[in-house]
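The other protein chains are all here in position, but one chain of the complex has been omitted.
Labels run A, B and C following the written order; every chain starts at residue 1.
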Amino acid sequence: MTIFDQLAQQTIELPSWAFGNSGTRFKVFAQQGVPRDPYEKIADAAQVHRYTGVAPRVSLHIPWDLVDDYDALAAHAAGLGVSIGAINSNLFQDDDYMLGSLTHPSADVRKKAIAHHLQCVDVMRATGSTDLKIWLPDGLNYPGQDSLRARQDRLADSLAEIYAALDPNHRLILEYKFFEPAFYSMDIPDWGTSLLHCLALGDRAFVVLDTGHHAPGTNIEFIVAQLLRAGRLGAFDFNSRFYADDDLMVGSADPFQLFRIMHEIVQSGALAPDSGVNFMLDQCHNIEPKIPGQIRSVMNVQEATAKALLVDADALLEAQTAGDVLGANGLVMDAYNTDVRPLLAELRESQGLDPDPIRAYKASGYAETIVAERVGGTQAGWGA
Amino acid sequence: MTIFDQLAQQTIELPSWAFGNSGTRFKVFAQQGVPRDPYEKIADAAQVHRYTGVAPRVSLHIPWDLVDDYDALAAHAAGLGVSIGAINSNLFQDDDYMLGSLTHPSADVRKKAIAHHLQCVDVMRATGSTDLKIWLPDGLNYPGQDSLRARQDRLADSLAEIYAALDPNHRLILEYKFFEPAFYSMDIPDWGTSLLHCLALGDRAFVVLDTGHHAPGTNIEFIVAQLLRAGRLGAFDFNSRFYADDDLMVGSADPFQLFRIMHEIVQSGALAPDSGVNFMLDQCHNIEPKIPGQIRSVMNVQEATAKALLVDADALLEAQTAGDVLGANGLVMDAYNTDVRPLLAELRESQGLDPDPIRAYKASGYAETIVAERVGGTQAGWGA
Amino acid sequence: MTIFDQLAQQTIELPSWAFGNSGTRFKVFAQQGVPRDPYEKIADAAQVHRYTGVAPRVSLHIPWDLVDDYDALAAHAAGLGVSIGAINSNLFQDDDYMLGSLTHPSADVRKKAIAHHLQCVDVMRATGSTDLKIWLPDGLNYPGQDSLRARQDRLADSLAEIYAALDPNHRLILEYKFFEPAFYSMDIPDWGTSLLHCLALGDRAFVVLDTGHHAPGTNIEFIVAQLLRAGRLGAFDFNSRFYADDDLMVGSADPFQLFRIMHEIVQSGALAPDSGVNFMLDQCHNIEPKIPGQIRSVMNVQEATAKALLVDADALLEAQTAGDVLGANGLVMDAYNTDVRPLLAELRESQGLDPDPIRAYKASGYAETIVAERVGGTQAGWGA
Partner (left out) sequence: MTIFDQLAQQTIELPSWAFGNSGTRFKVFAQQGVPRDPYEKIADAAQVHRYTGVAPRVSLHIPWDLVDDYDALAAHAAGLGVSIGAINSNLFQDDDYMLGSLTHPSADVRKKAIAHHLQCVDVMRATGSTDLKIWLPDGLNYPGQDSLRARQDRLADSLAEIYAALDPNHRLILEYKFFEPAFYSMDIPDWGTSLLHCLALGDRAFVVLDTGHHAPGTNIEFIVAQLLRAGRLGAFDFNSRFYADDDLMVGSADPFQLFRIMHEIVQSGALAPDSGVNFMLDQCHNIEPKIPGQIRSVMNVQEATAKALLVDADALLEAQTAGDVLGANGLVMDAYNTDVRPLLAELRESQGLDPDPIRAYKASGYAETIVAERVGGTQAGWGA
């Protein structure tokens, strides 16, 4: 398959919450025109797909995206050319979860957290989603606060109950995170912990790799390669970071790292639509406008992918086998240093799209329209 | 002066905001009995002083702690045995500050941020406070977003205007922070930047060292020694961290580090009340009760101080001079490994206090009283 | 069993190489009296056991500790009251290993590296050692230099060959390391990778946790708990660090962390001699004298263990179950803040030892003796 064809096949899933307000613990700066409900979020997400052509799915977050009629929501999405992607559960905003949810010392709290996932599975059935995505915010702030090991046991039990409730076509995809919101220990802090639980659950449990959820200096593409080798890389949550889980636009902090990640994907053949790897964004546009922020992010993933596809695999293998350190590295750098924007412009034109998605979006007047029309109501944010 | 006398002289300043609700960007868990106004915050802070005897001052945060009548507030504090400490300005919650305050590209926004500090100076005059504390949240999320260097120039100008408005008995104390809320760069990210601005301002400008505001692995006690040598260590914001600016109880994450910091303080004679170093707490008790959280923190600082005072300075100098690595290190470890709780219990008893402040506070019934009485109204938090 | 009895059962294994010269890439500072051969290393290690009573085994490193007659070496050790512990292979000093050993692109190089381990197994048979310890220095300095994934495949094959050569009473214990000597990626960078390989190998493959081999901020005791839960914690390499793999004396950089690690050990019952966890030191005494450096390190592990044994497990469980954050943390801190040196002095006296091992060693004159006697020859170091 040509590079062109491979790029044409690529899809990237957008998070509904990226279109709502977000911020830090210090302040959430509201932006004009922000959606007030899931319908408006999907409408905004559809704009990203409209101008890039590669973002046909939208992840939902429950309960933020609860609606009365999922058929209507799915039809709304379909009418805009997009569909519902992964269903994300929420374990961090209920008062009962202050000291944990799936790992809480109290069986009642764990039961409640498990029940929430059954609700999410219902949403999956209603929307046709096949991925239940769990990010576990549980953890400890102070040494001794709870037993690290007992929490693993409780977690295993809770996950097993959730997994048992899935339909045969459903996957459970399990995220890990180094720190935040807990500061002493997270209950799933690393890929190893997530993978151990997935292995215990069964064949339809996979690891989610959020590019912002690692210790400083961690080689993320190594983890990508490792999870692909184990057959357990279920999805990416793409974003970028300088320090912690900054949730900046993917490719904005370290574009070379993004390229290296896509290089591992390409080398393992995991770019193919049937690879089981869901390429999702998970970002917060705290100070930049949300729709163009998503467009730029999608373009950054495309550019990294295109560069990864340019690597001369045969020459690389030859140089690696020969122990030619500079030569092998040079082949990778040659691909990275190539300006792939013309190639992607060409791809878009071949698909009837404007070669410059940002410019086309700006020219559309959509931004002005939503600012004018979305007056009143409550803007969506992490709380809604 | 004996160790006992030196410990008796020590004072620690409490932050009013530690008694309000706090949390992460994911969730603020409300606690029962939390203060609804500055009067109740001061009442809670006074409890900490009541049982520890070493926390006689309360920092205010403007505008969170704005009241109509500061004489009344000061009298309220005095009646409870405490006084008003540093006045903290707020540059992170106004919508105009999304892209900066004292460093904002717009002169109008900078003017507004400067004017806010003149308001703070008025509060200083009304309360008798002598320290204007500035923590600058300004920074950039993306490379290129603004000029790193132009922002330093604007910052220098803004600070100069504020400094000029101080009374002769006022100090400007300037904090630095590695990251958060900005993710690509902070405008005062390190002690070097803070110190350069202080040196440019004049003799009454000093650096504030927040123990949670450094890169991973930073040797904080080195910075303490360096700022003391330069005569510019104005204050501590004590707290502790495992990863980022976790704002946990001081001494809870790395008690040995806290001891090493106090060792530098003691070695430089900066524990003396006239040293110009203000020992303040700056913490968030997200999941633990606030008043005992503060009591425990104050006790942790006391214990680290007592251990630092136990170091045999003469023997240490001798071992250091002789190049006796293990001997010198051993002397420091001997002090650290000593259990100083009996010594501090004795100190409290000599002052007519209960030797166990946590137990005494619990026995007082204050916690139950505020839960019962503080019904209705709006709980204080970072927004109020 | 009493705390006293549990402490009396504890054993710590010493590394032969800690008694030789070591340093950084900038300089190895030679020390007087350093051993010239494995016999002298064991003699020095026996001094540590003589004064602490808890260090009865010595790990060997092949080829540094190759001798002609292992019976003689074992007899020499036995005569000094110690025995041979784990056998460490060396994959970092042969010129052929510049680009890898067990993961090298060349089958010939891999074959050579595998053969080296068969030699180590022979030493195990000759000495009665049961642990083959592998630390893999392999990795890449530059992106693209070799295939991350292919190296995992080669590693799995190489390890399988080695594992197959073990006797039924042998264990393969596999270390991981975040970085160094490779800078872009290590082939076993984290516990997850080590564990995956152990799981693939079989029941007698276990993970080695070196406390200096993690990313900044990593919660090491979480990994301890996780590996114990998986039944795959084979051994510790104890040392301490501020930044990278500093190999300082264990407990010297963050004694609270060491305590938390031992707390997990105690909570899981893994202190028992039959737990399968080998507590080893792996340190470099670059600037301090080696024998007292080892004595101090052994004492630090003992003190951390004693503190961990002091935690009131019943009260802790009760506080944890009740969600009493401060109470649970307080129980752990109470144990940590206790001065356990008198308890350990008492233990030593009960065993006929001097209560102060450092003082006793100094008084013995051994240090002066080896300086006087070990004249000529080549001092042992990392190269010999």
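We take it that a residue touches a chain if its C-beta (ideal position, glycine included) is under 8 Å from a C-beta of that chain, and two chains touch if they have at least 3 such contacts.
Keep in mind it's a predicted model, so treat the numbers as computed, not measured.
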Visible contact partners (per top-of-document touch definition) of the missing chain: A, B, C
Touch with the omitted chain, as defined above, among B:D146, B:E175 or B:E303: B:D146
Residue of B:E13, B:D245 or B:E264 touching the missing chain in the full complex: B:E264
Of B:P168, B:P273 or B:G323, the residue in touch with the unshown chain: B:G323
Of C:E180, C:D324 or C:D356, the residue in touch with the unshown chain: C:E180
Touch with the omitted chain, as defined above, among B:F178, B:F206 or B:Y361: B:F178
Contacts of chain C with the absent chain, listed as residue ranges: 22-27, 29-30, 92-93, 95, 98-99, 137, 141-143, 178-181, 183-184, 216, 241-244, 246, 248-249, 252-253, 286-288, 382
Residues of chain B (touch criterion as defined above) contacting the omitted chain: 99, 105-106, 141-149, 152-153, 178-179, 184-185, 189-193, 195-196, 214-219, 221-222, 225-226, 228-230, 256, 260, 263-264, 267-268, 311, 316-317, 320-321, 323, 325-326, 328-333
Missing-partner contacts on chain A, residue numbers: 216-217, 219, 242-243, 252, 254-256, 287-289, 292-293, 296, 303, 325-326, 329-330, 333, 336-339, 341, 358
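FYI, only the chains that are shown with their structure count from here on.
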Rounded Å distance, chain B centre to chain C centre (Cα mean): 40
Centre-of-Cα separation between chain B and chain A, whole angstrom: 38
Residues of chain C touching at least two other chains: 216-217, 219, 256, 325-326, 329-330, 333
